[in-house]
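Of the protein chains in this complex, one is absent; all others appear in place.
Should a chain be cited, it is by its letter among A, B and C, assigned in written order, with residues numbered from 1 in that chain.
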Amino acid sequence: MGSSTADRITVRGHDLVEDLIGKVSLGDMAFLELKGRLPTPKESTVFNALAVTLVEHGMTPSAIAARLTYFGAPESVQGAVAAGLLGIGDRFGGSVEEAARTLQEALAGSDTSPNFGRLANQVVASHKERKRPIAGIGHPIHKPIDPRTPKLFEIAAANGLSGRYVELMSAISVEAGRAYGKELPVNATGAIGAIASELEIPWQVSRGLAVMARAIGLVGHIREELDEPLSAEIWSRVDEESSGR
Amino acid sequence: MGSSTADRITVRGHDLVEDLIGKVSLGDMAFLELKGRLPTPKESTVFNALAVTLVEHGMTPSAIAARLTYFGAPESVQGAVAAGLLGIGDRFGGSVEEAARTLQEALAGSDTSPNFGRLANQVVASHKERKRPIAGIGHPIHKPIDPRTPKLFEIAAANGLSGRYVELMSAISVEAGRAYGKELPVNATGAIGAIASELEIPWQVSRGLAVMARAIGLVGHIREELDEPLSAEIWSRVDEESSGR
Amino acid sequence: MGSSTADRITVRGHDLVEDLIGKVSLGDMAFLELKGRLPTPKESTVFNALAVTLVEHGMTPSAIAARLTYFGAPESVQGAVAAGLLGIGDRFGGSVEEAARTLQEALAGSDTSPNFGRLANQVVASHKERKRPIAGIGHPIHKPIDPRTPKLFEIAAANGLSGRYVELMSAISVEAGRAYGKELPVNATGAIGAIASELEIPWQVSRGLAVMARAIGLVGHIREELDEPLSAEIWSRVDEESSGR
Partner (left out) sequence: MGSSTADRITVRGHDLVEDLIGKVSLGDMAFLELKGRLPTPKESTVFNALAVTLVEHGMTPSAIAARLTYFGAPESVQGAVAAGLLGIGDRFGGSVEEAARTLQEALAGSDTSPNFGRLANQVVASHKERKRPIAGIGHPIHKPIDPRTPKLFEIAAANGLSGRYVELMSAISVEAGRAYGKELPVNATGAIGAIASELEIPWQVSRGLAVMARAIGLVGHIREELDEPLSAEIWSRVDEESSGR
């Protein structure tokens, strides 16, 4: 949190004007907000890569909601972005959070060289028993593999941030593939959940990472509505069939 | 807007995996969303400075609303951030927007070397006549000057982005000071409105810039609530007097 | 506003337990919140009719946004309803507000028996000059007339609440029809704006009437999503064409 007096504004111990404006990028400022300290150059590269990945996913339910809201309330850009963010819940943002949680909980008590195969096996078995899907693996559209995953893993490794969370995530993918008899590669939310864990972002905060990144993408959608509105067309396409008109 | 197929995700003409992840920072991605193209290095420096300035302003009404919402609905980080964003309206985000609008409209029809004093005079007179405050000048707290303003103007100048919008904003401050008989220096929202105009961001989109930056700051507030909750204390401080208990 | 102590809860001067629960209906409670006093039986009939009219309008952009938000964040019914409400802005809720404002401003200074034809003429001329649509008349779908309008006018008249606002609204419809050379009958938002004015609800609050009524309808949409979800289908219908998949 920050504070401000007549001639000084402080954000988490840093003087906004002297130390931050013009010196740190928006991504590093986001790191500061989430972690309470500025990133090292390697952390910055990796964190920005995660955030950039989460900005924009095309015409998602969240983006449609933002555009339709702007259609009804053009006086309130903030309302349209807020409406879009409200859809970053258990189904979407929750997937990053759930992957991070699974990894952080599995490794919480373990020593520095855990048996990843055994931990992965326990994770898969416990999900199978409770009939719950495993967050972070498989993808309905991006097949055979989500192209973001190898890219993110490569960037993490090149910057010394591919450690035991990434290793466990990969092991879970292998074990789950065996248990369910089909390819279940790590998807983008799994990669992000694992790498955010390498950055020691608590799993409870990882949904916030998705929310802040998506706010940027949603402003981009509203920006497009200004120039080339799609919302009336979206509405008519939905309403035509649903109301029987 | 982006689109995605089985093996390729595109954001505004750029391949997400090949061209963006690991290559552009979050701030540059935000520029891409707002402008439809990536920034030059100088534009990047200036744009990131604007965005960083807008992230966090301490315990504002918006931050209080986000924290109290998280208190009531801890299951929904997205709801708390959305609630906070909903307060970035006419009074706050609108100030950047209004400053940018005033400048862009005043300079819309003018040639390359306008008479800034005369334009500023017209702006001040027209606001005075309609009894409307002039956006972007004066500040209730930061006196005598808002420390962010000279910093932002310096960064813009150092990167070749201090042109006629900045000049007009400064001229308006001088004319208004004369008309109202008191110091009315350019404040941070005026500086941001002017420099965003130098970056050719349409005034209608400048509120979106505030919204995306503040989303990051609001996640930071929620992050703090996780570790060190203030919301119950905030509530009791408000309610004690209002309910007469 | 209310207050509460250990054994007593008060809402706008009424003891909640003794005077309201079990004694007043939800609609009358809404009247109390908007007006600061309970309605007479005739006011209650008319106010409830207005509110009931505003609850539900089928698959509007607002309802679609609520359903898609629930799809992404099923943990947060409040988020889905909030997302839907955010679309009750200038285009939709604003229409009731604008109609009420036009009528209240036109009649603000007038005596008890104004010349309605002349006032209507002024309203139409002033809108035509500024090239602004007149709120409350015409309708893209309900032709030749919006079936809600005669019903609402009939109920207002039967309860002694059809006075000069209703008369002016009708006169505006006639004058506008003449000025634009086509039938422009009073639509439901015009009728509601006029009758809300008869109830002395300030125009600034009339959007709030739409918001509270629509919250009820949006919960109904979420209720339907629970039993028979349409959101995935809505999404695929929108996304199929927009992403070119």
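Criterion: a contact is a pair of C-beta atoms (placed from the backbone, for glycine too) under 8 Å apart; a residue touches a chain by one contact, two chains touch by 3 or more.
On a predicted model such as this, the values are computed, not experimentally measured, just so you know.
From the listed residues B:L34, B:A65, B:A99 or B:L152, report the one that touches the chain absent from this view.
Of the listed residues, the one touching the omitted chain is B:A65.
For the chain that's not shown, point to the residue among B:I9, B:L32 or B:L86 touching it.
Looking across B:I9, B:L32 or B:L86, the contact with the absent chain belongs to B:L86.
In the full complex, which bits of subunit A touch the chain not displayed? Write them out.
The missing chain touches subunit A at positions 1, 3-5, 73, 75-76, 78-79, 82, 86, 242-245.
What is the set of subunit C residues that contact the non-displayed chain in the whole complex?
1-9, 11-12, 16-17, 20-22, 24-27, 29-30, 32-34, 45, 48-49, 51-53, 55-59, 63, 76-79, 81-83, 85-89, 93, 141-143, 147-148, 151-152, 154-155, 202, 204-205, 207-209, 211-213, 215-217, 219-224, 226
List the residues of subunit B that touch the chain left out of this view.
58-62, 64-65, 68-69, 71-76, 79-80, 82-83, 86-92, 94, 230-231, 234-235, 237-239, 241-243
The working rule: only the chains that are shown with their structure count from here on.
Top contact pair of chains, counted by C-beta pairs?
So the chains sharing the most C-beta contacts are A-B.
Could you check if the interface between copies subunit A and subunit B is built from the same residues on both sides, meaning over half shared, or from different ones?
same
Give, as an integer number of Å, the spacing between the C-alpha centres of subunit C and subunit A.
39
Measuring centre to centre with CA averages, how many angstrom lie between subunit B and subunit C?
33
Need the CA-centroid distance for the pair subunit A / subunit B, whole Å please.
Chain centres of subunit A and subunit B, defined by C-alpha means, are spaced 24 Å apart.
Would you pick out the residues of subunit B that each touch at least 2 other chains?
Residue numbers touching two or more other chains: 1, 3-5, 76, 78-79, 82, 86.
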